[in-house]
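Accompanying notes for the structure given below.
Omission of a single protein chain aside, the complex is shown with its protein chains in their original locations.
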Amino acid sequence: MDGFLLVLWAVRLLFLGLIYLFLARVIRALLRDLRAAAREPTDRPGRLIVLESPGGEPLAGQSFGLDVITGLGRDVNNAIVIDDPFASADHAVLTYRGRSWYLEDLGSTNGSYINGRRVDGVAPMGFGDELQIGQVRMRLERASG
Amino acid sequence: MMIGSGAARRPLGRTTIHVAIVMSLAFALLAGAAGYWGVVRAPELVRSPNDAAVIAAARTVPRGLIRDRTGRLLANNKKDANGEFYRVYAGSALSQVVGYASPTFGRAGLERAYDAELTGLAGDPLTDAFAKFGARRYDPQDLTLSLALDLQRAAVAALGKRRGAVVMLDPRTGEILALASTPSYDASAVTDPDTARAAFSALQADPALPLLPRATLGRYVPGSVFKIATAVAGLGSGAITPRTTFKEQPAAEKNGLLVEGFRVQDGHHPATGATALDLVGATEVSCNIYYALTGLETGGADLVAYAERMGFGSPLPFDLPTAVSQVTNGEGRQPGGFADDVELANASFGQAETFVTPLQMALVAATVANDGDLMRPRLVTALTGDRSGTRTIGAASMGRVISATDARAINAAMVRAVEGPLGRKYTSGAKVTGVTTAGKSGTAELGGTGEPHSWFIGFAPAENPRVVIAVLVEQAGRGGEVAAPIAGDLMTLYLKGPS
Partner (left out) sequence: MTGDAAGMTGTTRGPALPRVLGPIRPRPRWLELRLLALVAIALVVGSLSLGATVNASFRLFDARGLAIYLGALLAAHVAQVLSGRRTDQVLLPTVAMLGGISLLLMQRLPQDLVTQTFFGVTLGLAEVQLVWLLCALAVATTLGIVIRSDSWLRRYKYTWAAVGVGLLLLTFVFGTEINGQRLTLQIGPFAGQPTELLKVILVVFLAGYLSENRALIVEQDTRLGPLRLPPLPYLAPMVAMWAIALGIVVVQRDLGAALLFFGVFLAMLYVATGRLSLVVIGLVLFVLGSALMATLFDHIRTRVDIWLDPFVDPLGAGYQVVQALHAFARGGLVGVGLGAGLPEIGGRPPIPEVHTDFPLAALGEELGIVGVVAILGLFLVVVERGLRIGAAAADDFRSLLAVGLALVIGIQAFIIAAGNLKVLPLTGVTLPFISYGGSSLLANALVVGLLLALSDKGVEPPPSPRVSSRWRRMGRRSAA
């Protein structure tokens, strides 16, 4: 075996090795991600179920998993898009802090209502409370059901 | 409208995990398949003539040479106008054995059977694995055959324009000395790039089937030469002894032997009169009645069993592909596969559904010649490569078929068949002057119109046989008249050299 061939094979095997090194790093990242996901106590801190939606967007009966911060409004960049003539572009924000939910109305034209009472700025929300934005009624529920 | 509770509430996560598991298993299956083709089946595929690397190598790496037992070249390489190699051969006498290796027409004969070695790709997987790290991958092997070129040429010349085959071997080692089939063809014409196409189409169109190696792949009715096999089965199984006689045999000579309503006729030997013949006597005059009775006494199962010990019933372990010789087609319900006793009786003297290759009959004779221990037939005796050196292929036994005593008894019977006062009449040309010669001729009736096949099997010298021969001439008439003299001439040539 001459020298050139030896080095050539070393390079070839190195190429294969590098592909495996890449694969190993990727798998390590995947496992880390999976383990982090498994460690979360629940998948989501809660969800919002749409009770009534005359406009069709969001769909009545649909259930949205909520993040720690979830935006609601007519603008398509919101996590929950509410296509209702009485909803503002950025209507409200639902957040989960400590162990409680809070709804903040972002100064919408027609206001947000929890259990029929209008929200001034920030108000706490509990599981089972009904939220109304425009003509859309939703209910806050636990994640697992 | 509310979404119902229950099943719909089941999160998608669980089913997603199931899908993930199924996909992983599916891909693991693919990895396994890759392992199967890359490791398990690889050694066989890498040597196959369809492999692109093999085809590419054939054009640039000189193929291994093939030599006969004295070292004379049987197959060589020449360069054509483009600098690529093509094969040339030492004459048409060898074509059935050596075959040809052509880029367009594939390979035949030994060129095909040993293609991997000749191309230089054979080797154990370990060498294969490291070969790709080395600069030279190919180590073409030269083949040394046990064939004797002069004998081979003489055999083909002896057959002349007739269709037939000659097999000559050394019973002590199993080495094949000559393996001739006629009509033959010129393999060099097939491999020469200028004449290849025309030559090959002509060969395929020829009704005489020159491409058929009759010695190994031709199946023929054996006729009386099969009686030796019956004798082996009879003595080996203990059904008869060399001194056994059948009292109904002399009478049946005149009237025929009645077996289940069928008359087995025999018309060869009024000379024996009313004597009940024993083994030696019956073999000398080739008595059908005696052998029919022996076969019936032995029984179908034992007849087939002993035949199988000599190689019947499956392809022979040989360097070239062989056709399967059979005693019966096996579809009958009787022991051994015979339909009834009539078939058994007829098979005992080589008629009925018995079909043999000339090589198989040579092995039958070799069994007797080597005192009951049958040696495996071999063509290739050594492989020589630049890197791997010389590897010899030694003799191997196919097993002990019968005891030495029994073999000697049959040996004596076969000597009488050639040299005895009555036997001489049927096989006169077979005797080698000054050497005790043993043998058996055969005239295989084909039924209907057409001449019978002419057969002879034998060996010499009988006390310590050095050569076994089997000769078949298609539809040439009586065995004693055609096949026997050919056998005698060839055995003389081998034992005594050219005159």
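The chains carry the letters A and B, assigned in the order they are written, with residues numbered from 1 in each.
As a working rule, a residue touches a chain if its C-beta (ideal position, glycine included) is under 8 Å from a C-beta of that chain, and two chains touch if they have at least 3 such contacts.
The model shown is predicted, which means the values in this text are computed figures rather than measured ones.
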{"item": "Footprint left on chain B by the chain that the document does not show", "value": "3-4, 6-8, 10, 12-20, 23-24, 26-27, 29-31, 33-35, 37-39, 41-42, 45-46, 48, 50-53, 55-56, 128-129, 132"}
{"item": "Residues from chain A at the interface with the omitted partner, ascending", "value": "4, 7-9, 11-16, 18-23, 25-27, 29-30, 33-34, 37, 57, 59, 62-65, 67-69, 71, 74-79, 81, 88-90, 93, 97-98, 102, 104-109, 120-122"}
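We take it that only the chains that are shown with their structure count from here on.
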{"item": "Length of the line joining the C-alpha centres of chain A and chain B, rounded to whole Å", "value": "79"}
